[in-house]
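What follows is a set of notes on a single structure, which appears directly below.
Note that this complex is displayed minus one protein chain, with the remaining chains in position.
By written order: A and B. Residues from 1 in each chain.
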Amino acid sequence: MTVALPREKVRTRLSDAASGLLYLSPSIILFGVFLVYPLLRTMYLSFFRTDTQGTPLEFVGVGHYSNLFTSAAFWQSIQATVGFVLLTVPLTILIALGLALLANEKLKGIGIFRTAFSATMGMSVAASSVIWMFMYNPSIGIFNRFLEAIGASGVQWLLDPQYALLSVSIATVWMNIGFTFLILLGGLQNIDRTLYESADIAGTSYWTQLRAITIPMLSPTLFFVGIISLINAFQTFGQIDLLTKGGPTNATNVIVYAIYKDAFINYNVGSASAQAVFLFIAVLLLTWLQFKLVERKVHYQ
Amino acid sequence: MRLRNIGVYVLLVLSAVVMLFPIAYAFSISLMDGKEVLQGHLLPRDPSFENYVAAFERIPMMTYLVNSLVVALLVMIGQVVLSSLAAFAFVFIDFKGKGLIFMLFLATMMVPWEATMVPNFLTIQSLGWLNTVWGLSVPFFALAFGTFLLRQQFKTIPYEMYEASQIAGISRFRFFWNVVLPVSKTPLVTLSVYSFLTTWNMYLWPLLVTNTEQARTVQIGIKQMQSNEVASDWGVVMAAVILIIIPTLLLLFVGQKHLQEGLTQGAIK
Partner (left out) sequence: MKTIQLQQLTKSFGETEVIRGIDVTIEAGEFFALVGPSGCGKSTMLRMIAGLESITSGTLRIDGVAANGMKPSERHLSMVFQNYALYPHMTVEKNITFGLHTKGLTKLEQRERCLQAAETLGLTDYLKRKPRELSGGQRQRVALARAIVTEAPICLMDEPLSNLDAKLRAKMRSEIRQLQRKLGLTMIYVTHDQVEAMTMADRIMLLNEGEVQQVGKPLDLYNKPANTFVASFIGSPPMNLVEVTRQEKGWMAADGRLFHPNALTEVSEATLGVRPEQIKPADEDVTFYAELKNIEVLGTETILAFDVGGNEWLAKWSGQWPLTVGEKVACYVDPKQMSLFDANGHRIEPRQPKLFEALEVFQ
């Protein structure tokens, strides 16, 4: 009898593993086909010269990479990407945090404001970009109308290399506030109210509470929002395609747009793949770096 | 204290005005005729819905809307089904290597989707899925974020409930279907809203895999329209913009609370 037992046990364990994999298999298969395979394929293609259909023709080693690192256009796109990230991420989080703090007040009708502040989460990049394009319109857009009204001269918002990146960034900040606001508000509402009550009893001011309770308790959420925003900013495409097409003079040619142009307009799949690998590594490194730097300072409950 | 509240209200109203201005402005423009738009008015003198009619007449708006709806619903269903199945396995089934597989799932979140788009495009092309709803939806069915979100929720279900069902002889799938899913309605709604919003608003992928009027989604439709009609008729473009944001704004207003709670939970725990 006892001899037969281990076999029984093996049978149940196997079936656990099998059914576990069965439940996971749809996800695993799709991740395999649409994430792991293309990622590896991208890495592979980055070492080849290809035809327009992405069929590898000739092994070029690190040729695409060395071309990139010596190409002014590539550095221009890195510069645009970094500039874009720096212009959008901190500002989005700061504004969203301010709005979340306001919307976390216990006041009548606060629900309306919460909805208003999160509205841009329901707005697609395409729709938002079209609206901003109109607002930036040099002759009939609201911005230049306003400038003219106060006697200043109008600006070529999207056509002037000096302003284009800034203009796209401002539009992007507006687009991203909704999502960021929603998460930060959720984080604020998760903070134990009794912390504030005891601080109130101690008679501390709003700003002291903000510094001593709110920000430390919100830090895990801020950390999450920071990572997500950073990754999203690196992946920006829609507003560039609609508002500037990477121009003027490549001032807004961020990396994803550069990849898109290389792959689908210039049909230079190898070079596009090399840039995609670069993007992947950059995002990976940044995420890791952010974990390393911020994690220690984040206050987890 | 009263004074402080008034101050907060003032700030709230000002912020709301700034945040909502572009949307309201677009709506206002959509009610103007071409001449008025060029005059640069803020509000229409003689509001009319003619631009909306024109939006449907000049471009196949209805086709775009239906395409977007079908794709968004497909992705929503796909993501909810796949994520909940995977999350169930992660929480309720014990097997070797589970931890490792979960780490790999999480790692997929680190891969910028754009880094994979070229081979993905080629895959969809070789499957003959260009200009189909399958090409637009299937690549997005597996979602690590959704799996993670639901796993957090499923973990709060007392494990004894699963054990009780084992003793009663209830099959694993029946437990999943009759117990786990019904008690997890809130996060499932959250995930659904999230899926629908992000899919409806997707831009780059539909741009790559659709090139016919019949297959395009609203986002690409609006791009086409904007690049074709800009000079002539901003009013019609804005009408189209308002049309395509209405479904998602409505969904957001209804699901905002769910979304906020669900996303925060996914963020922190």
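Here, a residue touches a chain if its C-beta (ideal position, glycine included) is under 8 Å from a C-beta of that chain, and two chains touch if they have at least 3 such contacts.
Source: prediction; values computed, not measured.
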Considering the complete complex, of B:N120, B:T147 or B:S165, the missing chain is touched by B:S165
Subunit B positions in touch with the non-displayed chain are 158, 160-161, 163-171, 178-179, 182-183
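FYI, only the chains that are shown with their structure count from here on.
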Could you pull out which subunit B residues touch subunit A in their complex?
5, 8-9, 11-12, 15-16, 19-20, 22-23, 25-26, 29, 37-38, 40, 42, 81-83, 85-86, 88-90, 93-96, 98, 101, 105, 108, 110-123, 138-142, 144, 147, 172, 197, 200-201, 203-204, 207-208, 218-220, 222-223, 226, 234, 237-238, 241, 244-245, 248-249, 251-253, 256, 259-261, 263-265, 267-268
Subunit A - residues contacting subunit B, complex
13, 16-17, 19-21, 23-24, 26-31, 33-35, 37-39, 41-42, 45, 53-54, 98-99, 102-103, 105, 107, 110, 112-128, 130-135, 140, 142, 145, 174, 177, 182-183, 185-187, 189-190, 220-221, 224-225, 231, 234-235, 237-238, 241-242, 256, 259-260, 263-264, 269, 272-273, 276-277, 279-280, 283-284, 287
